[in-house]
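A single protein chain has been removed from this complex, and every other one stays in its place.
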Amino acid sequence: MNTPRLEARALAKRYPVGNRRKGAMLHAVDDVDLVIQAGESVGLVGESGCGKSTLARLLARLIDPTSGTIFLDGEDTTALSQAAFVASPDRARIQVVFQDPTESLNPSFRVFRSIADPITRLLSIRDPAELSDRVHRAADLVGLPRELIQRYPHQLSGGQRARVGIARAIAVEPSLLILDEPTSALDVSVQAVILRLLADLRERLGMSYLFVSHDLNVVRLLCSRIVVMYLGRVVEVAPTEQLFTAPRHPYTQALVAAIPDPARRDEKRPRLDGSPRSPVDPDPDTCRFFGRCPIGTERCTQSAPTLEPVGDEHFAACHFTTVVSTERGDP
Amino acid sequence: MHFFWKRLLGTIPSLIGVVLVTFVLSHALPGDPAAFFAGPAANAESIAEVRAKLGLDRSLPVQFFHYADDLRRGQLGNSLTTGQPVLNDLIERLPASLELTFFALLFAVAVAIPLGVWAATRPDSMVDHACRALVSIGAAFPTFFIGLLFVYLFYFLFDIAPQPLGRLNEIMYTAPPRITGAYTVDSILAGEWSVLRASLAQLVLPSVSLGMFALAPIARITRAAMLQALGSDFIRTARASGLPARKILFSYALRNAMLPVTNVLGMVFSFLLGGSVLIEQVYGWQGVGAYAVNAVISSDYAAVQGFVLAMALLYVLLNLVIDLIATAIDPRVRFES
Amino acid sequence: MKAPATPLLSIEDLSLVFRTRHGTVRALENVDLTVERGEIVGVVGESGSGKSVMAYAALGLQDAAAQVLGGRILFEGLDMLAAAPDVLAATRGREIAMIFQSPRTALNPIRKVGHQIADVLLEHTAVRRSDLRQRAIEALARVRIPDPERRYEAYPFELSGGMCQRVMIAMALACSPSLLIADEPTTGLDVTTQAVIMDLVREMSREARMSTLLITHDLGLAGEYCDRIAVMHAGHIVEVAPTVELLQRPAHPYTRQLLASTPTPRSSIDQLVSIPGQLPDLRSDLPACRFSARCERHVSACDERPLPWTVISPQHAVRCRVPL
Partner (left out) sequence: MTFAGFARNAAYAFGENRLTLVSVVILAALVLCAIFGPLIAPYDPLMTDGTARLVPPSAAHPFGTDALGRDILSRVIVAARLDLGMAVIAALLSFAVGLALGAIAGYFGGWPDRIISRVMDTIMAFPLFVLAMGIVAALGNSVLNVIIATVVINLPFYCRFARAEVNVRREQGFVEAARMGGNGAMPVLVNHIVPNILPPMMVQVSLNMGWAILNAAGLSFIGLGVRPPTPEWGIMVSEGASFIISGEWWTFVFPGAALVLAVFCFNLLGDGLRDLLDPKRRV
């Protein structure tokens, strides 16, 4: 196989919480492995607080991991600290489209400056003619009318702001684009436009996507493979269709079952009750999902399951996924 | 009462900071501290004597240690003007200042909170405009100027206030036997009702003029906090649940609005304690403020330093009380710690 | 579920504007909607369509800047727009209850949740003070909050968003109202929690034969839980139909496009359709059909006022001169 575009190995991010002396740690992201191939589009889903945003920020090198490595096209980017990475030419290769298009644009910058700032800094292009040419090209790519380029963000509609956010990210020609809930603040009719734009851009520019979202229906549209996180850990990875039709982890099953679907309105579907375990100093031998899991047993408190293959390209971290290829079965 | 001890412990850094700052102000600044302490009439010889006596020839950390040790023993030095230990002077005069500050706060709170609530319930009404006008004007008047205006109007022109010369007309009344040092309290304890009336009469103008400056921030924040509370989601819930308007206003909105109000009280006390210095000056009030002003003018440094320290300690204590009140109102603060 | 002669709630020809410093916002125009007894009705629309404004008006809780130009809202014969304040207050919480989005901020942050439920019980029922606590705990237990005695003593900040929403539901159902208005009750909650909360709302409605008016921007959610759906666009209700009929045979061009732009577990990116144009500025002069500028079926007759309802079937009506 070719060198993956991005590969994360044993990535972890822990934050100290409460009394410093007790040394309690919040495990935001725990021992995560992730691979994104060139041109691939991967979805990352999970409930709020599951660490998906932290993981996205780690991969984008906005924050430094506590441990683990991130390879970009085979190069270890974690050799540089976040502060040093900002100035490196590799910075341009990963870009992020942020969640709230209103919040993610500097209110005192015109659209032009918002898009031009990363171009001048990361590509060292200072010639006004070339700069303006680049800005216009990025704006054209996202379908942003040129007359809006001299406007301030508060003079734009939500959909136009979302386009500016995307233009800014692609202006430096990244090879990996991380989309952090890019449409969650938009109305459905605008969301549809932006999703189509993103699909179109990927095809034309050949970027890889990591699409972070809580909405499985949306992720489905753009991604060929989906990673499910629960409480800082990856619990299931599967090709999109397989994840929808045959989810193996009980959390994924509940997640898929929870999608409102008029076609299944009278079906009784499994529901997830209770609240998640604390992410502060979790017991390393207990499954993170235990307590909320409908099928958990004592075994889940004695050893935490790890991600194991359960099918073609399909992995799940649960003791009770009947696996054909290994001897591990239902106890 | 777990959080009580936590809050109490929380004042320790402030106390250390206060002691450190007063030390820096007296020992570590440019100029010759010995000259300060020796007073304006000192010659080179007496300054050297003072320097040795105060240990100013030693290193700063040693000086600080001695300074802190003196404080621990209540040694604030002697006042040059009164010849008394500064501590005694302060203890004698502090009740007068506290009495004044208390009545000023009482006046400010009694007027400002109802006004703010009233204005918030009728935005853009006459009451609201009146409240805002009062707030703008109250915040613009220097305390000492209000004090003087009141004296001119109510004593000189209308002749309805007693002469602005201190806490009691000493010619007509004798001060009650000293128990707390506050004339109003002591006269009640002694059952001397005419003295109580006379001392209250003396208190009216100074405390109202001092309270005027505290009025503005309290009314302003009450109005804003009430407006915010009344516009909040949980008030909408209460309305949608059909709770009576009175209950929504008082037990839902007002209680929540009291949080920002308590938080602003710290600043209000800062104003009041500072403003009392000026008001005491205007009304010939024999409190610590007037004492400090005299000390500053006559370069009586030990007295000034003692005054600054005493006021800071008092302020730290008041902030502790405010903190405890806020904690009692808001469960979130309790659980945070 | 066939209704008796009079519906529980009927909004008739309601027009409402907001007078703001930047002009008059025509938030609702000639809105008609009924809710029958025991029925779950969904109101679906994008932000700014007026769906929440309508819900608040139904409780007589409209904003101070709102001005009702015409129409009425009848709840069991009581005109919510004309009733005396004390009559309204006695109806709210007792007969009509409401739950909101962001349940954490919808609860008083410094009052124990049990006391907040007790406040409502005390106001609307003849419960004795000594029984108050027990009754509030029962209300919590009814929405299957685990360990209700302990939760009674909790403050909102100690509970998760989903748990706060259950408390809200417990509070809303405490007096067994006949109508529940749910304003985006699951916005901001996780998908799994959303499913649990919506199951609960549906179950409670069925159990107590309570009617529910569900306000949501999520057509999928309304499609799963509602008996009937009303679609709103720019202050108009453009279509009302039983859920299955609306989803399968939308008659209004906007409804069809809204359906086509909503991702479902079966749609693909190529099928995703976007609606051209934007919501019109409600402060400007608006045409008879507020969708006309975005509509490819627009004909000159569309600009004639008034815009009539076209009946497709007994329960299916659409406000369009050229329905699909």
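A, B and C are the chain letters, set down in written order, and residue numbers restart from 1 in every chain.
By definition in this document, a residue touches a chain if its C-beta (ideal position, glycine included) is under 8 Å from a C-beta of that chain, and two chains touch if they have at least 3 such contacts.
Just so you know, these numbers come straight off a predicted model, no measurement behind them.
The chain omitted from view is touched by exactly one of A:S41, A:T54, A:T78 or A:Q99, namely A:Q99.
Residues 13-14, 17-18, 20-22, 25-26, 29-31, 36, 136-137, 139-145, 148-149, 151-152, 155-156, 269-275, 277-278, 281-282, 292-293, 296-297, 299, 301, 304-305, 307-308, 311-312, 315-316, 319 of chain B touch the missing chain (whole complex, contact as defined above). Chain A residues in contact with the hidden partner, per the touch definition given at the top, are 57, 60, 62, 83, 86-87, 91-92, 95-96, 98-100, 103-108, 117-118, 121-122, 152, 154, 165, 168-169, 172.
Rule of thumb we're sticking to: only the chains that are shown with their structure count from here on.
Chains touching both chain A and chain B: C.
Ranked by C-beta contact pairs, the top pair of chains is A-C.
Chain B and chain C have Cα centroids lying 53 Å from one another. Those residues of chain B whose C-beta lies close enough to touch chain C in the complex are 232-234, 236-245, 247, 252, 255-256, 259, 329-332, 335. On the side of chain A, the complex with chain C involves touching residues 47-48, 157, 159, 187-193, 195-196, 199, 214-218, 220-222, 244, 254-255, 257-265, 269, 271-275. For chain C in complex with chain A, the touching residues are 46-47, 146, 160, 162-163, 190-196, 198-199, 217-221, 223-225, 243-244, 247, 257-258, 260-269, 272-275, 278.
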